[in-house]
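Have a look at this one.
Only a single protein chain was left out; the remaining protein chains are all shown in position.
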């Protein structure tokens, strides 16, 4: 083998699942660190997540592609959702997706694949690792629900946007003595709602991890009125659930949701409060704005560090891991240890206790 | 009469209708200009809009109340909606509201009443003028629909928030090749949606003033797909209306809305597009966030100028007018000339033509 | 002549002078409007201002170049300062610059040249017009000093940044009872300082157009202290000038500046106040941050409109003009009428009177 060939590193890269704010910053971190430390380098960017790997859609990326994208939202590679549970199922043309991905990898002679994504993405990344590919995973999600890392990128940027929404609602709620709900994203976990709720000074915070009792919620509003505070702000997670619904089986609950007349859970909470208290409750749904826009400085630092640490792992040829942030230090965490696990808000955690002590009602 | 009494000016002040961003900045402008130019001054702040005037709820405001509020959202006086059409109707205790307001005014010996509010507020302000009170009106609304002024305060701040929402949606829409709707406030007019839509680079903008043809909307999305643009962003006014619905009588349309399963109009637009194109359409509803938060610098300058001009009108004892901004100059516009009129977007205006020329589809 | 050739439009484009926030938005406006209305179109982007035209440095731009740049600061074409007064002077190799520019224009067979820039740029644009080229000028500058248009693009974005700086200083000044100066850009005119100063609630505003008397400035600070206001904020234009200095000849003043130990004028103002009052005066110089970053929604609407109107002028083959915004309408203003003129703040204008009425000291 020629020396030149030996030296050439071929790195694949893809972003999968719902997009979020610092995907480009993370890819830039990886590539900047590699380019400054490896003489011969070829970056293959797969388009629209695993789809690009399955169907061999990619483009060669140069340092120019990574210039000026530190602050750019979205992903220059595009993304798509490819459910893990369908990965073993052939596509409409009978194509074996896993075999196809392995094939693309081998054909291009890749040294490793850098995969940016959330929980579902991580499971497929782990599957590819089991299939023998060299994988580095970077933990992306506004939901902050990835096990094995203190924080995911996108999370702080999303907190900022959701908090902005609550801040804006605050002035109007106070001027009109109204009850307002801000529905916060976060999928099935409450991290985003908890942090944005505390940051925004919400009076009531409803999380999936702490099923709410509507009576407690109504009492909390009542108490505020008695104390002369004419308005109340609720931060409600899109996955919030009542005590009654939490008692249902998953299947029953899904059925109930499917039949619901409400486009999302906070409209239901609004109606329930409204009925009890005989007053109008307004709902704001910032929705996908929470995963868009330019990444905040916190996420840019996080991603530059994670990306640089990923590059080091590649130089060390130490694969099969997620690059995590633990106690302020980047760390390689084996995918085998974390794939398939979910990090949820512990109702007995220090932070929940601290929040409750300041008077925030969690509906329990 | 003693000289001292003669010199003392007594000014009432109230904010009425939906709150918006620079109410405090406007009141600060009035009071700063008065306090620097009138030796003896007493400011009566009526609480929660006309309610405070009707039921004699007020507090004496000092310069300290106006310190540091230039950047503060909401209104330090509180607000409430008091529909004009109910003003002549006695309250639940048989109280004649108009007589009560006049009574409060006389009792306190006010020299004039500075009223900050939108169209409805303006009609009542004009009624009080007809009843003999000295009135100055300041044009407040994020809707920008007040006749006789080029711009209202709150409008630019609301544009900024709605545009931020569209910007955030942009990165996520582009990454996922999706169709997104951002529902923008604005009541029955399209100003806010037009400006935020153009500023945010929306591809399709639906306004109340230009009833949309769903086929044209679908065609525009189609055309983008054919041009290789995988995503489309629609800015839809909360008051947007289809051609069919615009053909209904007002009564029929209200009935239809009341029976609608959608919490707001953009969910219906989403469903209609979704049916035609067989793809998911996401909706974001920033809602009341658009009228909250700190006023933008544009609105702060506007309000300082309007407030200062209002103070000058008071010093000149020239009442019965709205302080407007016309061609960059503050101007006193007789309330009699403007009350009850609505400023709407002209579908044939220069700006609509300019927007259409760049390829924006308005659904017509 | 073939029909195809007849239909093909060739448009040159360049950005010259100091950059500012919505240059890309304006170019996007022009190109989107042209591309939607002209079948055959070729855009030549000259690099780094007039330099690119002189030395034939250009690239063909496609619609892809203009995608996603509505919100992007800076200029995708690069810019450079090419002083008007040197345009008639040959370059170091004896090249006649004006002849070279004409030559490039003819050689490429351009139909017209769209030039984005400020006052100096405009003068050269007018020179090229006199030389027989088809010119459209778009008024760009954070200084807002272009004659013939109510507003220039970049101005509002710069106001926002400068106001942010004053806002930040406000909280720290108030907490520490200190005197603070924020130095605001604006070249030789005071527009930016006036608007940011009023928007930021500055107590003292010093503009080039109103030479300041240091005694008046010191008195104003004194008066605030007596009223119990422990802090004072000054917005000082980078071109602010004292009464004494304003009495000097231009040449003498330039000499004085050249010998000054201060990097900019506000450090001198700080020292003078400090000496008189025996207290520390802090200076913040946001500097070039004021012309950077993403354009605000106001500027994006402005530029989309100006750009679209420029495209219309091109379609109408109506050249030799600046596209201005006058009383809310875009308008073609002959370059011959405006080139070489400067729009300054009128010390007797309505806005200055309004600002003074609220108690703002201008040092006169």
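When the chains are written out, they are named A, B and C in that same order, and each has its own residue count from 1.
By our rule, a residue touches a chain if its C-beta (ideal position, glycine included) is under 8 Å from a C-beta of that chain, and two chains touch if they have at least 3 such contacts.
Here the structure is a predicted model, which is why all the values come from computation and not from measurement.
For the chain that is not shown, the touched chains among those present are A, C, taking the whole complex.
Across the entire complex, the residue among A:70, A:142, A:269 or A:338 in touch with the chain not shown is A:70.
When the whole complex is considered, the residue among A:96, A:130 or A:150 that touches the unshown chain is A:150. Only one of the listed residues, A:14, A:27, A:182 or A:196, touches the absent chain: A:196. The chain omitted from view is touched by exactly one of C:143, C:167 or C:354, namely C:167. Listed by residue number, the positions of chain A touching the unshown chain are 29, 32-33, 35-37, 68, 70-71, 150, 156, 159-160, 163, 167, 170, 174, 195-196, 198-201, 296-298, 300-301, 304-305, 307-309, 311-312, 327-330, 350-351, 354-355, 357-359. If you put the missing chain back, the residues of chain C touching it would be 15, 18-19, 21, 23, 48, 72-75, 78-80, 161, 164-165, 167-177, 180, 261-263, 267, 282-293.
In the analysis below, only the chains that are shown with their structure count from here on.
Both chain B and chain C are touched by no common chain.
Here the C-alpha atoms of chain A line up with those of chain C after a rotation of 180°, rounded in steps of 5. Centre-to-centre separation of chain B and chain C, using mean CA positions: 31 Å.
With centres taken as mean Cα positions, chain C sits 41 Å from chain A.
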